[in-house]
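The complex appears here without one of its protein chains, the remainder shown in place.
Coming up: chain A.
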Amino acid sequence: MKARVFVTLKPGVLDPQGKAIHHALEGLGFSGVEDVRAGKLIELSLADGTPDADIEEMCRKLLANTVIENFRIERLETAA
């Protein structure tokens, strides 16, 4: 099975990278972009039956820094 982990900055945490992307989009003439936040996508290939709790533990211990980041797990079940 596979799982995707989305790591995003917590609301309110300054995102200089997102800001720079925002400015670049405006520079390209795209109007109406109100805000940009940049994050990470981490794809995990896991042994079948890996419990959710294990994936959450991986996020808390390493994949996200919960001081500044939130994470969201999306499980992609492979066909049995």
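Following the convention adopted for this analysis, a contact is a pair of C-beta atoms (placed from the backbone, for glycine too) under 8 Å apart; a residue touches a chain by one contact, two chains touch by 3 or more; residues count from 1.
The rule we apply is simple: contacts and distances are computed from a predicted model.
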item: Per UniProt, the name of the complex member that is left out, chosen from "Ring-1,2-phenylacetyl-CoA epoxidase subunit PaaD", "Phosphoribosylformylglycinamidine synthase subunit PurQ", "Xanthine dehydrogenase family protein subunit M" or "Cbb3-type cytochrome oxidase assembly protein CcoS"; value: "Phosphoribosylformylglycinamidine synthase subunit PurQ"
item: Candidate in contact with the missing chain, chosen from A:P16, A:G29 or A:G49; value: A:P16
item: Residues belonging to chain A that touch the chain removed from view; value: 13-14, 16-17, 20, 61-63, 65, 67-68
